[in-house]
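The complex appears here without one of its protein chains, the remainder shown in place.
Then we have subunit A:
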Amino acid sequence: MDPLRQPPSPCSPRPSSPRTQSCEMLGYVGIEAVLDQLKIKAMKMGFEFNIMVVGQSGLGKSTMVNTLFKSKMWKSTLPGLGVPTPKTLQLQSVTHVIEEKGVKLKLTVTDTPGFGDQINNDKCWDPILGYINEQYERYLQEEILITRQRHIPDTRVHCCVYFVPPTGHCLRPLDIEFLQRLCQTVNVVPVIARADSLTIEEREAFRRRIQHNLRTHCIEVYPQKCFDEDINDRILNSKIRERIPFAVVGADREHLVNGRCVLGRKTKWGIIEVENMAHCEFPLLRDLLIRTHLQDLKDITHNIHYENYRVFRLNKSHVLPRGPGWVNLAPGPAPSPASPQATPRTMKVCRWTQDNSDDEC
């Protein structure tokens, strides 16, 4: 953190009350010890992170998760080994507790086998949206109890990684539909899966085309431009936005290259090293998701997406039924999944807006 922070801009989240005077301290008091107290408390409580991977089967989702967290989260399914493709979309979640240097992380990975695999993929995003909204609903129900728990367990999906098949052309209609709907409810990070089937030039061209598509259809993927807090964030995030979607390759086997043991895919024409920036952009994805922006993902989910959901739910609660059937946000076929998503677009709560009357982002 640079001590020369910019003065609070109108967009900054720090409200300054006119009664506050700034005081000079003449000696060391020890206020900065609160940072360490925070750290200790956080490490004692542990962290939670929920990630969802969406994509067609065979794109390497499970392998990617294993590579990201360097452990066998899932058994990567090899096709043709008698595991039937599910007829309908099923969501599978698995939770693990991983620990590194005293930091405990409770990681939940939700997989979506069967997505986009049917012949008619109409509305295949609805179960996913339903699952995401169910997690929000669960959190909301816990939050509005009279006797609340000390720490509400957070099962909301913080990040959704969307795997784009490496066709090399552009986004397919299914991708566009899905991304449009999901970007309003959850943080979506699109990646180009199995990028080892594209050369570097093809990769760049594909990426440009995808970015163009995203811009045309007004799809805001993470990191969203409207949530940048200050100039530092904006610079950092624009660099990331330049490279979205990352072209990634997943691998969970280790091979010997030049005497080092690296994770990679071995082919007849060479070994693709996963962690080599020249080969693929997996390190960028890993850094974005884990090393630098994890807390930011959680914050945006909590402060923006969850609040949007809450506003919608509290306003429309006389319309929605209760109980497990509540997920059925679709009263009718056509505008249904669009309606809870379309309205929050206009009702988006911005991070820096302080008054409750204006709703523009």
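FYI, a residue touches a chain if its C-beta (ideal position, glycine included) is under 8 Å from a C-beta of that chain, and two chains touch if they have at least 3 such contacts; residues count from 1.
Heads up, the rule we're going with is that contacts and distances are computed from a predicted model.
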Practice problem: Identify the UniProt protein name of the omitted chain, choosing among "Septin-11 isoform X2", "Myotubularin-related protein 11", "Alpha/beta hydrolase fold-3 domain-containing protein" or "Metaxin". | Solution: "Septin-11 isoform X2"
Quiz prompt | Hidden-chain contact residue, picked from the options A:Ser57, A:Thr108 or A:Asn237 | solution = A:Thr108
Quiz item: In the complete complex, which positions of subunit A touch the hidden chain?
Solution: 1-3, 5, 13-15, 17, 19-47, 49, 68-73, 88-106, 108, 126-127, 130-131, 134, 138, 141, 144-151, 153, 155, 229, 263, 286-287, 290-296, 299, 303, 307, 310-311, 314-315, 317-318, 322-325, 327-328, 330, 349, 351-354, 356, 359
